[in-house]
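One structure coming up, written as structure tokens, with questions to follow.
The complex appears here without one of its protein chains, the remainder shown in place.
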Amino acid sequence: MELALSIAIGLLIAAGTWLALRARTFDLVLGLTLLSYAVNLAIFAMGRLAPGKPPLVREGTAGALATHADPLPQALVLTAIVISFAMTALLLAIAVRSRAANRSDHVDGGGGDGA
Amino acid sequence: MNALPLWLDAIIAALLVVGAAFALVGAYGLAKLGDFMKRLHGPTKATTLGVGCVLLASLLWFLGTPGTPHGREILIAAFLFVTAPVSGHLLVVAAMRMDQAARPAPTEGRSSTRSVPARDET
Amino acid sequence: MTAAVLPFVVGALALAMLLSLLRLLRGPGIADRVLALDTLYVCTLALLVVLGIQWRDGVYFEAALLIGLLGFIGTVALGRYVERGKVIG
Partner (left out) sequence: MTALPLLLALPFVAALALAALPRLSRTAAALVAGAATLGGLALLGGMAGAVADGEVLRFKLDWLPSLGLAFSLRVDGLAWMFAAIVLGIGALVVLYARWYLADEDPPARFFAMLSLFMGAMLGVTLAGNLLLLVVFWELTSISSFLLIGFWHRRADARAGARMALTITGMGGLCLLAGVLLIGRIAGSFELDVVLAAGEAIRAHALYEPALALVLLGAFTKSAQFPFHSWLPHAMAAPTPVSAYLHSATMVKAGVFLIARLHPALAGSEAWFWMVVPVGLATLVVGAALALVQQDLKGLLAYSTISHLGLITLLFGLDTELAVVAGVFHILNHATFKASLFMAAGIIDHETGSRDFRRLNGLWKHMPVTGALAIVASLAMAGVPLLNGFLSKEMFLAETLATESHALMEFLVPAGALVAGIFAVAYSLRFVHDVFFNGEPVGLDRVPHEPPRFMRVPVEVLVVLCLVVGMFPQHTIGPLLALGVQGVLQGPAPEYKLAIWHGFNLPLALSAIGLVGGVALYFGLQRGINLHRIERASTGKRVFDALVRRLVDLARRVTRALENGSLQRYLLLLVLAAVVLGGAPLLEAGPGFGDPPGTPAGIAGWLALALLVAGVLAVLRWYRERLLAVIAVGVVGLAVSLLFVLLSAPDLALTQLLVEVASVLLILLALRFLPQQSPPERRRGRAWLHGVVAGAFGAGVATAVYAVLTRPTRSISDYFLRTTVPEGGGANAVNVIIVDYRGFDTLGEIAVFGIAGLLLHALLRGRAGVPGTLVPPQPARPAFLLQVSAQVLLPLAIAVSLYLFLRGHNAPGGGFIAGLVLALGVALQALAAGREALGAPDGRTWQAWIAWGLVVATLGGIGSFLFGHPFLTSSTPYVDLPLVGAVPFASATVFDTGVYLVVAGATLLMLAMLARVHAQAGDR
């Protein structure tokens, strides 16, 4: 599964980057959403893939990496997911404002809506 | 899971298979049927029912397995049965609205750019 | 016995999801795609439950719970958007 996941992450990165390079604010938002998926998955994967071993130390079991998934990247990614959500929200607000100001959703303003 | 008595095991297995079958049928219908109103039947009925079976199976299984939390399946089922119809109904409304407006989905934006001015409550 | 059927159950659900995906990609109407997405969510719910049995582990129930409780909000919102052009009136 490692290879497949890596490729998937790569695909997310590539697609996200390409979209982020578009000239329209909304496309940028889409791109950054994909990018944050990719980055979160990548960070998460740094803890290695451990199916069926959630990092919950139940009664009777001793907590160890052998029997549990690595909790640290998970903790990092959890907050990262929420933060990237906030970033998306912020970008959307900026997109709305910038269009209101420029009558255009071009990232550099001006040029009309193009649509 | 040999903790389970055979009959219970059988029922669970059966429920699972049936549930999966229903879900599959529902999805198949969604994929194959002719127009939206027909397709709507698949998920809203079959799939929901299928999920119901699966939940029931899981409920029984966890009841049969001591030392595991149980009962939450009921909650899930309840939620599902409250929400599924709502979304289904809303989609119907939406679909009807779109038909009447005779507007192919992707291009509302286009046509709207030269359409009636927006009246906005508040 | 349950153990024996589980793989097929999972497989069937996976197939169901792929079929929904197909519809989501084909469309044609936006409503079809939204419906397909909704179905995807519901099937995922079922899948989670089944996986819960397979792994004899209740941890993923919360996920199923949340899909059941809030998963349809996305659908509703999309439906609203298509219908009224504004999500929150």
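Which chain is which? They are A, B and C, in the order written, and residues in each are numbered from 1.
FYI, a residue touches a chain if its C-beta (ideal position, glycine included) is under 8 Å from a C-beta of that chain, and two chains touch if they have at least 3 such contacts.
Fair warning: this is a prediction, and the values are worked out from it, not measured in the lab.
Colleague: When the whole complex is taken into account, which chains on show are touched by the absent chain?
Modeller: Answer for the hidden chain's contacts among shown chains: A, B, C.
Colleague: Contacts of subunit A with the missing chain: which residues?
Modeller: 1-27, 29-30, 33-34, 37-38, 40-42, 44-59, 62-65, 68-72, 74-75, 77-79, 81-83, 85-90, 92-97, 99-100, 103, 105, 107-108, 113-115
Colleague: For review purposes, identify every residue of subunit C that touches the missing chain, sorted by number.
Modeller: Residues 7, 10-11, 14, 17-18, 21, 24-25, 30, 33-34, 37, 40-41, 44, 47-48, 51, 59-60, 62-63, 65-67, 69-71, 73-74, 76-78, 80-89 of subunit C touch the chain absent from view.
Colleague: To test your reading of the contact rule: which positions on subunit B touch the chain that is missing from view?
Modeller: 79, 82-83, 85-86, 89-90, 93, 97, 101, 105-122
FYI, only the chains that are shown with their structure count from here on.
Colleague: For the chain pairs B-C and A-C, which is connected through the larger number of C-beta pairs in contact?
Modeller: Ranking A-C and B-C by C-beta contacts puts B-C first.
Colleague: For subunit B versus subunit C, what separation do you get between their C-alpha means, in angstrom?
Modeller: 7
Colleague: At which residue positions does subunit C touch at least two other chains?
Modeller: none
Colleague: Going by the touch rule set out above, which residues of subunit A reach two or more other chains?
Modeller: none
Colleague: In their complex, what parts of subunit A are in touch with subunit C?
Modeller: By the definition above, subunit A touches subunit C via 52, 54, 56.
Colleague: Along subunit C, where are the residues that touch subunit A in the complex?
Modeller: Those in contact with subunit A are residues 55, 57, 59.
Colleague: Can you check the complex and tell me which residues of subunit B touch subunit C?
Modeller: For subunit B paired with subunit C, touching residues are 1, 4, 6, 9-10, 12-13, 16-17, 19-21, 23-24, 26-28, 30-31, 36, 39-40, 42-43, 47-48, 50-51, 54-55, 57-58, 61-62, 65, 68-69, 72-73, 75-77, 79-80, 83-84, 86-87, 90-91, 93-95, 97-98, 104-106, 108, 112, 121.
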